[in-house]
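With one protein chain removed, the remaining protein chains of the complex are shown where they sit.
Naming follows writing order (A and B), and every chain is counted from residue 1.
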Amino acid sequence: MEYDIYTIIISSFKYLLMLLVPYALTSLGIMISGRAGIFNITAEGMMLLGASVTFLVTYYTGGNQVLGLLTCLAVGALFGLAFGYLTITLKLNQFIVGITFFILTSSLGSLLYKVFIGVTLTPPRVAVLPEINIPLLSQIPAIGEILFKQNIMVYLTIILAILFHYLLFKTMLGLNIRSVGENPRAADVLGINVFLVKYVTVIIGMMLMSLSGGYLLLAFTGTFTEYIVSGRGWIAIALTLFGKWSPIPILLGSLIFSGIEVTVYQLQTMGVAIPYQFLLMIPYIATMIILIWVYKRAEVPQALGKPYDREAIEE
Amino acid sequence: MSRISHPLLRKIIDVTIPYAVGITLAFIIAGITMYLTGFDVLLSYRTIFLTSFTTADSFALTLLKFITLLMLSTAFAIPLMSRKFNIGIEGQFLLGAIGATIVGLTLHLPPGIHVTLALLLGILLGALWAAIPAYLLYKFNVNEVISTILMNFIAFYLVDYVATGPWRDVVPGHPMTIPIASTSYLPLILHRPSIHIGIIISIVLTIAAYVLIFLTIYGYELRASGSNPRAANVFGINVKFLGPMSLILGGAVAGLAGAIEVTGIHYRLIEGMESNYAPLSILIALMGKGNPLAILFFAIFISVIEVGTSALQRTQGVPVELTLIVEALILIFVLVAEVMRRR
Partner (left out) sequence: MNQDVVNKEVPFILMKNIRKRFGNVIALDGVTLDIKKGEVLGLLGENGAGKTTLMNILYGLYRADSGEIFIYGKKVKITSPRDGIKHGIFMVHQHFKLISNFTALENIIIGTASLSKALKPMKPDYAREKIEELMKKFSLYVDLDAKIRDLPIGVQQRVEILKALFRGAKLLILDEPTTNLTPQEVDVLLKSLREMVQSGLSVVFITHKIHEAKAVADRITVLRAGKVIGTLPANKADDATLVRMMVGEKITIENSILFKGIKASIISAEAKGRPLLVVKNLYVTDELGMEVLKNISLEVKGGEILGIAGVAGNGQRELVEAIVGIRKPIKGKVIIKGIDVTNLPPSKIFSLGVSYVPEDRLNDGILPTLSVAENIILGFHKLFTKSNKVLLNLREIRKVARESIKKFDIKAPHELSIAGRLSGGNIQKLMIARALLRKPVVLIAHNMTRGLDVATTEFVLRELLRLKRMGSAILFVSEDLEELMLISDRISVMYRGEIVGNIPRERFDKYEIGKLMAGIRG
């Protein structure tokens, strides 16, 4: 294979945008419920379960990707409801529920695959998401290939981020949602249905996490392994902090993380002198360094992580 | 229940009911799911609960798993008391294993000293692995949940590097090192079946953890900083320091567990040796709410089930993830039951 710099650069940038999706989608999911005060750290497991479910449904329906993704959304909604019940109605500690749900969903994801597919010599595949050729624009040399010839989820993710930005900062609904995350008691006395806002955002958030997992499955190889998420769910939490719980900074920040992933991949294929294990450590080390930087710019919703009890005596 | 008037008895029943409810519900759900997917439910239950007690070997296996689970749960429990979630016990465990392997492969010492040094390096590396997130927490307020998990991933790759490097044992297909020197083996207290002194170490450690947490001034300050960091701070407790310190302590314990696993069971570093110990232990610690004595009890329970489900996977094909799912469900139902009881 020719060592074509041009092709490498083009494909790198293309992957950059393709990989933006799992980070951004998951992070947006964490963000939206965080804005209503719920810190949901289930992501890593929910993504795995989403990937697993998407694979199984797509596989057994002979390649129906849409049905696969819809099912994974439904599963996300279900777990979102359960998560919401435990943290909003029963007011259990969000981290404890999050860790437990992480273990539950990732085990379930592995289990389902094992039960239905089991161990095989060559893992079964489903078709990968098709690219969309935007007419005219995709003919532009280089840029056309990168920006205008992606699968639909890339465009949908970017649109979603913009939509969230508009919703949260330019409408009263967004103001209401944010007030729940800042001071639920203040929102409550003004007649805002605090519980409803929390439930809806948690469910949407979990659905996005699940969808993100389904994307990971359908966008690259079409096969499922238990390593398909490999930490991106946790890194997405860091991304949410880094992006100050705001959609556009999250979207832009996800480019950094996908950029790191692409770079590591290219370094590996180029055969750099460093042992591959250390290359693979880079994304995690980089994330920790970024978290240090977050400290100085911390801007979290004030009531994040705190359960809301209307009848609680406050001083 | 109101018939029982003796306060202590009533308190005991009060505390245990949610657990009984939780365990029962979780197993009912597991049973129903197994039935629906075509497995023999009764046989499965029998395998899960009784396998540990059928042969001496299975009993020994249960005990060995118990040792690791107990120690890792304690490693999670100590920081938990100051409201810190040490999810990194997995990575710290592996670093402890690496440490013991290094000593076992590179040094030549008389038996007592060799194994002691192996354990010590394991403790040190485990503590070090926790010290990095602890420092980030102390200096930059970096959330320890994320940072310790990231350290886990780095640890996996480190293990892969060691297991596929110059020490690799090329005979087996799976990445692992060559065996460590026999002078670094952990002494056995029983030969047939083989049970090493890790059982004593872990029980002593559990008792020490209990004393530390509930009977010492350090434990008081730890629990105070977990209960209300602001109030604790106001009244002179160095909250900023205690949280990270408890993480390092947890790391040391997890590292010890890893070192024991290498010097007592595998006698080499094997990729994947962390198995599912970490999530199992996290759930055990949460179930026991960080109380080492409660954790001891749950660890016994879970190790029995874990041995049972492994057997079940071999005989019936039920995936071993079942243990984790059931355990997670138990914890959830217990938490729910406790809230319900208070209403």
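One rule holds for everything that comes next: a residue touches a chain if its C-beta (ideal position, glycine included) is under 8 Å from a C-beta of that chain, and two chains touch if they have at least 3 such contacts.
This one's a predicted model, so the numbers in the text were calculated from it and none came from an experiment.
Trainee: Check each of B:I189, B:V234 or B:L293 against the chain that is not shown and name the one that touches it.
Mentor: B:V234
Trainee: Given that one chain is not shown, which residue among A:V57, A:A187 or A:I290 touches it?
Mentor: Residue touching the absent chain, from the options given: A:A187.
Trainee: Quick one: which of A:S12, A:N64, A:S138 or A:N176 touches the chain that's been left out?
Mentor: A:N176
Trainee: Just the residue numbers, please: which parts of chain B touch the chain that's not shown?
Mentor: These residues of chain B touch the chain that is not shown: 211, 215-218, 220-221, 223-224, 226-228, 230-238.
Trainee: Determine and list the chain A residues touching the chain excluded from the picture.
Mentor: These residues touch the chain not displayed: 166-167, 170-173, 175-176, 178-179, 182-183, 185-193, 302, 310-311, 313-315.
What we mean here is this: only the chains that are shown with their structure count from here on.
Trainee: So the centre of each chain is just the mean of its C-alpha atoms; given that, what is the distance between chain A and chain B in Å?
Mentor: Taking the mean C-alpha position of each chain, the two centres sit 29 Å apart.
Trainee: Along chain A, where are the residues that touch chain B in the complex?
Mentor: 41, 86, 90-92, 95-97, 99-101, 103-104, 107-108, 110-111, 114-115, 118, 230-231, 234-235, 237-238, 241, 275, 277-278, 280-281, 284-285, 287-288, 291-292, 294-295, 298
Trainee: Taking the touch rule as given, give the residues of chain B at its contact with chain A in the complex, in rising order.
Mentor: Within the complex, chain B contacts chain A at residues 37, 85, 87, 136, 140-143, 145-147, 149-151, 153-154, 157-158, 160-161, 279, 282-283, 286, 317, 319, 321-322, 324-325, 327-329, 331-332, 335-336, 339.
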